[in-house]
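Here the complex is missing a single protein chain, while all its other protein chains stay put.
So, subunit A:
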Amino acid sequence: MFHIFPKHTGVYNILDNIEYLELEVHFRHINSLLKLPKFDRAFIDVNINSLTKNIESFKHTEDATCLRRIRWQEKLLSPSEIELYKDERSCLTDTQKKYNQWLLETGVSEVSSGHSSSVNEVSKRCHKKRNKKSRKAELSSKERWGEIFTYVHEDDFNPDDGALLSNGKKIEKQTRFDEHVAAQQFMYIFAAISPDTQLVSLAWYPELRQLHIYPDFNDFAVNPYYIQVDTDYRHLYAFAVHNVSKRRYVANPTTYLRLPELTAHWQEERDLNTLFDLPPKRTTRISLLFELRQASGFSYDNINVRYQIKLPANTILEEGVLNASTHASSPGPANVDCFFGYNWQLTLLCEEDFDPTHLLHVYFEVISIDSWGRERIEGYAHYSTYLLTGSKSAKLMCLCPADGILETLTRYLIGGRRLFDFMSFYTDTAKDTLVKSRYGCRIKSTGQLELSCQCFRQRHCELLTPCTNKTSGMTLDDIMLAYRESRRRLEAVVLK
């Protein structure tokens, strides 16, 4: 006999436009398992003098196979629909009136029942123009009568339990539960046999970009689906559905399986300046994150670190402070280091004339405070960095002028701080000569500081800002500056 293949739902992720989906339905009425000639008097009369009568009859039997190509949401009218819609009085909705108009224009009202007619959504638009081209399209669609008809989403068709296959129930149930999939579209392909029988149901979920089809695509020659209808006697039909959509190159595929954009109000705004705080024109914003982690090796406890920052030329302090001090810290019971864990952020604006070879200097002064509130200098340190992006950490050796016996006694007994221009000591380039001699300068090392620094920057590139009016505010100087900046960045990338 024949083998019945199980039906299952096919789920397809579609990147392209669903409008380009095209199916081919292969439907055949199996009269008998043996191919017998079918007696048809009319056909025999036409071919009365033909010796090849039997052969033609065989061909006619083979022609019971119906092959139909159907595009997505293409309407094919059933015989009962033609009967219904050809009468204008029975057309209530806009869709029904549209079908009626189409039937009138194509003259389908004369068609006997048992045939169906098709409405091409694309050609429908053309009908309104009433040009010759559209008439040609109508005539071609008229020729596509057959046993297959469709219900499209516009019909608002709800298959009843008898007509709906199990997958249809599944889809309906899924629709109830998945309320977020609100914009799904359905399409049903039916066969105009008695009674009308559903062949295929399709559901399209635009948000998921998924097409569900039941039963799945198959091959008529290999695994056709069978329908058995028991009326006065048993009818057997076989059908298959192929996907014959043309493969297209999708230049910009729809964003599938990407993280959803935030539905915040700021995403509706398109101006980058309002979306993000950009630095002023022809400037670069540089942000430095410092962390003074700990101090170790100092002779007194309860030390605090006071820092001063000297900015390079042609930079402006936008946010942060240049002078501050940390809290006073002493070693704990479990360790000998003084933990600070002190973080601060510095934001600078570098002007156009800023030279990246210039350094940013940070000077540290380590001070201890005893229980009597007397301060003592524990050491000085210095850190300099280029304003380049990246992360660095350093251990800074602290230095202090060496004391004599008297100074040592004074420091021990009385405390206090001696005046020492440590900033000039580290970075006074004005007094430097060719040979930098500090022979007479007695310095001792006292302890060390642990510092880390992270730097990142933000450029104001003209190319980043969408220009609605290209003539507004753009001068030749601006263009040349942007060109120079781009060239400089390109060179930096190439030479890296």
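Everything below uses one rule, namely that a residue touches a chain if its C-beta (ideal position, glycine included) is under 8 Å from a C-beta of that chain, and two chains touch if they have at least 3 such contacts; residues count from 1.
Going forward, contacts and distances are computed from a predicted model.
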| item | value |
| --- | --- |
| Chain not present in the shown complex, as UniProt names it (candidates "cysteine desulfurase", "RNA polymerase II transcription factor B subunit 2", "RBR-type E3 ubiquitin transferase" or "B9 domain-containing protein 2") | "B9 domain-containing protein 2" |
| Contacting the left-out chain in the complete assembly, out of A:154, A:196 or A:291 | A:291 |
| Listed residues A:226, A:276 or A:420, member touching the removed chain | A:276 |
| Identified contact with the non-displayed chain, of A:228, A:343, A:424 or A:445 | A:343 |
| Chain not shown: contacting residue from A:206, A:297 or A:331 | A:331 |
| Contact residue for the chain not shown (choose from A:244, A:321, A:443 or A:479) | A:321 |
| In subunit A, positions touching the absent partner | 262, 264, 266-267, 272, 275-278, 285, 287, 289, 291, 293-294, 302, 304, 306, 318-319, 321, 323-335, 337-341, 343, 345, 347, 367, 369, 389-391, 454-461, 464 |
